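The complex appears here minus one protein chain, its other protein chains still in place.
Letters A, B and C mark the chains as written, and numbering starts fresh at 1 in each.
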Amino acid sequence: MNDPNARVSVESIPEEKPFLDASELVINMGPQHPATHGVLRVILKLDGEKVLGLECVIGYLHRGVEKIAENRTYTMFNPYVDRMDYVAAVSNGLGYCEAVEKLLNTEAPPRAKYIRVILTELNRLASHQLWLGTHALDIGAMTPLFYTFRDREEILKIFEKYCGARLTTHAFRIGGCQYETYDGFEQDVRNFLNFFTPKIDEYEELLTANRIWVRRTKNVGVISGKDCIALGVTGPVLRASGVKWDLRKAQPYAAYKEFDFDIPVGENGDTYDRYLVRMAEMRQSMRIIRQAVDGLPDGPVMAKIPKVLKPPVGEIYHSIEAPKGELGYFIVSDGSTQPYRIRVRPPSFVNLQALEVMCRGALVADVIAVIGTLDIVLGEVDR
Amino acid sequence: MISSIIAAALVQTRPPADMQPVATPFFFYLLSGLMIVGGLMVITRKNPVHSALALIVTLLGQAGLYLMLYAPFVAGVQIILYVGGIMVLFLFVIMLVNLERTQQEKSFNKQWAVGLAAAAALGAMFVSVYVKGRALFPELPVAPLEGENTQRIGSMLYGNYMFAFEIASLLLLVAIIGAVVMAKKRI
Amino acid sequence: MAEDPKPPDAPKPAPDAEAKAAAPPAKPATPAKPAGPVPVAWDSPLTARLKEQFGSGVEPLTYLEQNYLQVDRASVSPILQILRDQDQFDYCVDITAVHYPNRERPFDVLWILYSFPHNQRLRVKAQFADGESVPTAVNLWTTANWLEREVFDMFGIRFEGHPDLKRILLPDGWKGHPLRKDYGILQQDQEWVQINLGIESGQ
Partner (left out) sequence: MLNYITSYLDKSVQMTPGQAGNLFWALVYILLVFGGVSLAVVCMNWLERKILAHMQIRLGPMRVGPHGLLQPIADAIKLILKEDIIPANADVAVFWLAPLIILLAVFSVYCVVPFGPTHAITDMNIGILFMLGVSSLGVLGIVMAGWASNSHYPLIGALRSSAQMVSYEVAMGLAVVSAVLMTSLNATGTGTLSMIGIVQAQYAQHVWFVFKFFPLGFIAFGVFAIAMVAETNRAPFDLPEAESELTAGFHTEYSGLRWSLFMLGEYGAMIAVSSIAITLWLGGWMRPFPNLLHGAAFDLAFSLFPALTFFGLAGLTFYSTSRMPKHPYFRLQTLGLGVFGALFAVIGLILLIPPVFQRVQDIYWFIAKIAVFMYLFIWYRGTFPRYRFDQLMKVGWKVLLPIGLGVLVLTAIVGVMV
């Protein structure tokens, strides 16, 4: 853990010797702990309250998703991807379906693409809401959690009406969408947008200018853009460090090319900036959804693809911008109905690696704040 | 602890002229007994935390004795400073250091005989002073201080003993600065 | 774990695919059906430079508009170094592996790279034999640390020079490396259940 080779490209902070030789305290945070968002276990080496070093122990939720994939057909594996980042199940499905479509060399019809964008962005909102609620709860602000859950409910209702599921939606199929939108879908989405616009302000009212909140998050868990890139950190964490990179813009997929939106960027790469970036991202998501609903084209929602999927031999890597960062699927096909190998590039897993860098020299309370701000989902970390 | 409760509920700080304090000898022996037991525990316990807790009992007993001497202010200060402040810091430090070694070490080393002798000598001295000095210190009933005990202390501290008081505070200041200098690697 | 219809040890019945993947240069697909797109050679200044330096040790290909380099295992380390330093592939997206048990050198190790300045993706692919060590990329991209640990955990591929190569997702005492094709999932499960729960098979 403390091997200097492990972090060459990261500006190294000299480790301070414990003061007065008081014995170091090694505490196990997790796997059962209220603030580790699931079953993350962090072994903290402390000098009083100060973190001298930490090590993540993960894998408590490992279900062997990649191995399962090798024993399922392409279609059968589709619901499994929802179980990885269960907070943003729709995004997972989008990434997987697009990757297989690419392998099949087909494309979803435009209407399906628009529906995909709407649902994915709604899911991004839901994911960010969950992040905000739990992050605030970790830092001690209890109330935002309930506000965000109240509003997340409205999104889940739309999901439920669309595909019958709330959390692990399995909303998309390879080649498009299984279902046409239900009657009043567009109205529901518009209603939600109108309902949610003031709610974001409400969250910000509770936190953005709150002195304690600012103190707890400013200059906490700072990570530079350079370190982010070296550590492979993506998503809002990368953008908060000043790197203006979003796969929706850099390598547009689905229908993102057709929408007008900004990439919010932070400056300091601290927890507060990450908070602001995510809040701004929620507003941008709403912009995208509004455009998508207004311009929803007519047409089929499913491309013509064979009943039995047998992609040609070959391999493909496709990635999308999930709420947590770059979510990639590397699929190797051997020409049979089952994938020869599927590799998921999980954003949470890679981002979690930055925890050690971000927490060096911090206090115990900062570790909690940083775990919250990384927005990890253990289902995705462990797969 | 217990003593302070009893003191609060039963011992009058401003006794009316017609009433005697309740069961004074009983409480005196109770509190003294507590103090002695506490003191013994302080030196016999292997676990420093237990020793510190025993010391707290002793200090509380002392506070109770102050109350019985109609010195409520001193009793209160005793509790705030010694029990609430100093002993908490003691515990704080004890908890920070590694206790495992102290558990294995012997609590009495070879000088215990010398220590016992010294204690005996000191005890003998006390007894002799008590026996010989009875004439010097006639047994007077403790006269309850009229009115405000606290104000008397205040006027004494800031009147007669002003200089000593200020010297003491200066000493404390020096101690604080010294501690800061020692503890801080760079200032 | 769900029922596995096939005997656990048997690899997928796709000998053609393996043969092809083992020699990926644009050999025409097997007589079988969908004659999908095939990898074709990829030319760019970058590849020209690499070709010049490594000769036949590197083979740039493109498949479905995705570029990759088929690299000789000896030149993996210098090529990665060059890609990072000269061609600004500053972001290592992923490191993973694929197992082809019937091949002479059964492991494909892949480095998926991305360049922020050029907005370009590139895969580097090399074949390794079982028990052979792969040069680590931790000194190039810090993120390789956990990614390599996962590859080690799942495939048993050792990375030389990795600071702390140990299992990451599976418990330390785990036997075998599950993403190898010859890994028996049922057998593993039964053994674990017997040892840890003291009952007969869980499946």
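By our rule, a residue touches a chain if its C-beta (ideal position, glycine included) is under 8 Å from a C-beta of that chain, and two chains touch if they have at least 3 such contacts.
What you are looking at is a predicted structure, and each value in this text was computed from that prediction instead of being measured.
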{"item": "Contact set of the excluded chain (shown chains only)", "value": "A, B"}
{"item": "Contact partner of the left-out chain, one of A:Tyr60, A:Tyr86 or A:Tyr147", "value": "A:Tyr147"}
{"item": "Residue among B:Val37, B:Met87 or B:Leu157 that touches the chain left out of view", "value": "B:Met87"}
{"item": "Selected residue (touches chain absent from view) among A:Thr75, A:Asn105 or A:Asn210", "value": "A:Asn210"}
{"item": "Candidates A:Leu52, A:Cys97, A:Leu119 or A:Leu137 - the one touching the absent chain", "value": "A:Leu137"}
{"item": "Contact footprint on chain B, counting only the chain that is left out", "value": "1, 4-5, 8-10, 12-16, 19, 47, 49-50, 53, 56, 72-73, 75-77, 79-80, 83-85, 87-89, 91-92, 95-96, 148-151"}
{"item": "Touch residues of chain A, complete complex, unshown partner", "value": "25-28, 33-35, 46, 48-49, 136-143, 145-147, 150, 206-207, 210, 212-213, 215-216, 363-366, 368"}
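Note that in this section only the chains that are shown with their structure count from here on.
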{"item": "Distance-to-centre winner among chains (Cα means, whole assembly as reference)", "value": "A"}
{"item": "Length of the line joining the C-alpha centres of chain A and chain C, rounded to whole Å", "value": "25"}
{"item": "Chain A residues touching chain C - in the complex, by the definition given at the top", "value": "1, 3, 5-10, 58-59, 62, 64, 66-68, 70-71, 102-103, 105, 227, 229-233, 243, 245, 250-251, 310-317, 319, 326, 328, 330, 332-336, 338, 340-341, 343, 345, 349-350, 352-353, 382-383"}
{"item": "Residues of chain C that touch chain A when the two form their complex", "value": "1-2, 4, 6, 12-14, 16-18, 20-21, 29-30, 32-39, 63-64, 66, 90-94, 96, 98-99, 110, 112, 116, 119, 121, 123, 138-139, 141-143, 145-147, 150, 154, 161, 163-164, 167-171, 178-179, 181, 183, 185"}
